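Input: a single structure, listed below in structure tokens.
Every protein chain of the complex appears in place save one, which is left out.
And then subunit A:
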Amino acid sequence: MANILLEMRDITKTFPGVKALQNVSLEVEPGEVHAICGENGAGKSTLMKVLSGVYPHGSYDGSILFEGREMNFRTLRDSEAEGIVIIHQELALSPYLSIAENIFLNNEVKGRFGLIDWNKANQEAKKLLARVGLNENPTTKIRDIGVGKQQLVEIAKALSKRVKLLILDEPTAALNDEDSDHLLDLILHLKGQGITSIIISHKLNEIKKVADRVTVIRDGKAIETIAKTDVTEDRIIKDMVGRDLEHRYPDHTPHIGEEVLRVEDWTVHHPQDPSRVVVDNVDLTVRAGEIVGIAGLMGAGRTEFAMSVFGRSYGTRISGKIFKNGKEIRIRNVAEAIDNGIAYATEDRKYYGLNLIEDIKRNISVASLKKLSSGGLVNDGEEFKVANQYRKEMNIKAPNVLVPTGKLSGGNQQKVVLSKWIYSAPDVLILDEPTRGIDVGAKYEIYTIINRLAAEGKAIIVISSELPELIGICDRIYALSEGRITGELPIEKATPEALIKLMTMEAPR
């Protein structure tokens, strides 16, 4: 028993109509980093919610043993009292409170008369921050630090609770490569201090980097636990999707035609701070049937470029020219961009892409109501037909098109966003992080859709943080650094090394 810290035995959890977990067992040894991977909806988060008491004892079958004792957690507090701390994908920090206030939230450092001793709290916070390698003043407000640092604050908060088992739910999903690396190093560092971690992740390369063992979950069942020495990406992928994935990227033979979109001298200033140049003299072209990538680190101005081209939906003091099929066009707002055959699928589905309380049907039609209406009245039946057609064509997994998009998985939400823009019949499709937060199987489907669109002669721009993805699907890649194009590589020359060099290049002034 001594070499097992946590044992979850035969956990079964059902929701109305769905078996989310079926007899899942998991063993975690002390001092290891244990990765859990699986597609979205496979049951990873549910398992962690069972473990942390979010789903109270009694709402599931099976048992949990921690340090050899049986645990019956009824709330998050119960599990935290035992030293099990979960850090959710969407961080639970209060943006207007300071780092120290967040660290000791609901766990305040009490001084005399039960009042908070701020000096001591800040001092303690400073020590905790040093342990996670974050050099910030504890009185800095959370909203003033980046997501990467916020993640570290979450870990510092966990440390303040004398954590024994740290659970990280997709910790690097919102981080850039540099921050991700730092975080992964930290996990290994904490392991050296005897803190055991469970890390839920989609990213196979980082699993390989930090995990001692990997447990793969598929459709609510634990498929297998693989020791570090036996871990290969192919094996994990096979376990996750339940089939061999020969190639992670579908074959694509480009048929490139005439130039469709050309952007010249495109310069954009920051909306709140107009003296700051966010996009600097960018020139870019896309041709019919071509898939063009934009590579760049976070903050390089990729999204800012795309959104400013898409009807000036970002930035101020925008200057430059846009040519469509060789003719200069003027686009003042999103409606005009859509009228000119430009579509932009956002990187942030929940905030910019979907109306989550509305159904699939209305989310697909919302950008094309003109097409579906006459005399200002929408043709309901036609709308239903169109939505249903896309549901089948794009393989959106939902019983019908009247399901609210908030209930869909990330991959299916992304398919709704794509359907919306494909239905708007664009000539140019800008896809910003089209596969972010999506599982491997759904990614492949999205790539196939992108290829099909290119084959239909659409000009496609893909923005992505994942270089293998860009290299896997694009015909040509631009590298962006500090708002400037630092290079343009045909696919034959696009290696990760070459791209990273361009992406981190100090932009020539």
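Here is the rule we use: a residue touches a chain if its C-beta (ideal position, glycine included) is under 8 Å from a C-beta of that chain, and two chains touch if they have at least 3 such contacts; residues count from 1.
To be clear about the criterion, contacts and distances are computed from a predicted model.
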Exercise. Missing chain's UniProt protein name, "FAD-dependent oxidoreductase", "Xylose transport system permease protein XylH", "Multicomponent Na+:H+ antiporter subunit G" or "Vitamin K epoxide reductase family protein"?
Worked result: "Xylose transport system permease protein XylH"
Problem set entry | Residue, one of A:V147, A:A227, A:A335 or A:A425, that touches the chain absent here | A:A335
Seminar exercise, completed: Among A:S79, A:S409, A:S464 or A:T486, contact with the omitted chain is made only by A:S409
Problem set entry | Full-complex contact with the absent chain, from A:G83, A:G315, A:G353 or A:P434 | A:G353
Exercise. Taking the entire complex into account, which one of A:R362, A:R391, A:K443 or A:R484 touches the absent chain?
Worked result: A:R362
For this session: Considering the whole complex rather than only what is displayed, give the residues of subunit A touching the chain that is not shown.
Result: 15-18, 20, 40-41, 43-46, 49, 54, 88-90, 92, 220, 310-311, 313, 333-335, 337-338, 344, 346, 350-358, 362, 365-367, 369-370, 373, 376-378, 380-381, 384-385, 388, 397-400, 403-404, 406-410, 413, 420, 437
